[in-house]
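Here the complex is missing a single protein chain, while all its other protein chains stay put.
== subunit A ==
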Amino acid sequence: MSGIALAKEQSVKRRKTKVDVPKLIGFIILLAVTVAMIMPLWFMISTSLKTTKEMFVYPPSFIPKYFAWENFKELFTNSEIKFGRQYMNSLIVGIATVIGTVFSSSFVAFGFARYRARGSNFFFILVLSTLMLPYPAIMIPQFLLFTKLGLHDSLLPLILPSFFASAYMIFLLKQFFSTLPNELYDAGRIDGCKEIRLYWTLTLPLSGPVLATVAIFSFLWSWNDLLTPVLYLDSQENFTLPIGMAAMLSSKFRIAPWNLMMAASLLSVLPVVALFAIAQKRFVEGIVLTGIK
């Protein structure tokens, strides 16, 4: 008994005194990487709280001498920036794009995944081949189309295309839908489900991970898009966030207000972070699943 107790005590002692070198090195490397990753974020926060004069101090101050919270206030009160309005517009476009992409792409993908018809492969390849077209190739025809429809200078040209499905998302969803077992659908049909209901009550609820993936991707793309809004939007009331933020830096004759820009960037990251926080579990799952199959 006492021998065992002694051995235990010794092992505890040994654990206390002996340094696990590989672990320590690993820890130091991880710490260094973490600091390197956090630095830009830290400078974003720190610059967002600096006054214009402090922005130019060399070497740059790590922590602002004076916390200029008014930078954030100015974003919302400066009538030339219209940050709040642009934020709303971006949210509207982002949310509508997510809804449009999720429904339209999953609907098309459902068709490709669950039904066989003459030439369906050909059409699938046709859809995929649109992935090869760069945006500038369709930019002007699409611009003409929406202008003729009288939709110029409104948010609709940014939203409507997402209701006509996207090739990439169709591909992603189709791959997932194809893996759902046929027996499920047979059982559904025996219970008297119409085809649309197989899509709505069977396929969609089972596809949480991949739908979360599609939602995040489409939101991110719409949130970051600059070129399309620049082409279509003319009046400041309709501008989205990327235009507004690009405009802050757009003068070649002036010092860019980097402190305001950083404050705006900080706020603009929030919805993306929130979306990730909500969808994280499903998103990671989704990547793993679609990755395996």
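In this text, a residue touches a chain if its C-beta (ideal position, glycine included) is under 8 Å from a C-beta of that chain, and two chains touch if they have at least 3 such contacts; residues count from 1.
Simple rule for what comes next: contacts and distances are computed from a predicted model.
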Task: Omitted chain, identified by the protein name its UniProt record gives, among "Molybdopterin synthase catalytic subunit", "Tricarballylate utilization 4Fe-4S protein TcuB", "Cytochrome d ubiquinol oxidase subunit II" or "Sugar ABC transporter substrate-binding protein" - done: "Sugar ABC transporter substrate-binding protein"
Task: Touching residue (missing chain; options A:M39, A:I63, A:I196 or A:A274) - done: A:I196
Task: Candidate in contact with the missing chain, chosen from A:I63, A:L184 or A:L227 - done: A:L227
Open item on the list: By the contact criterion defined above, which parts of subunit A meet the unshown chain? Give residue numbers in ascending order.
Closed with: 52-53, 55-60, 80, 89, 92-93, 95-96, 99-100, 103, 139-140, 143-144, 147, 150-156, 159-160, 193-194, 196-197, 200-201, 226-227, 230-231, 234-238, 243, 246-247, 249-256, 258
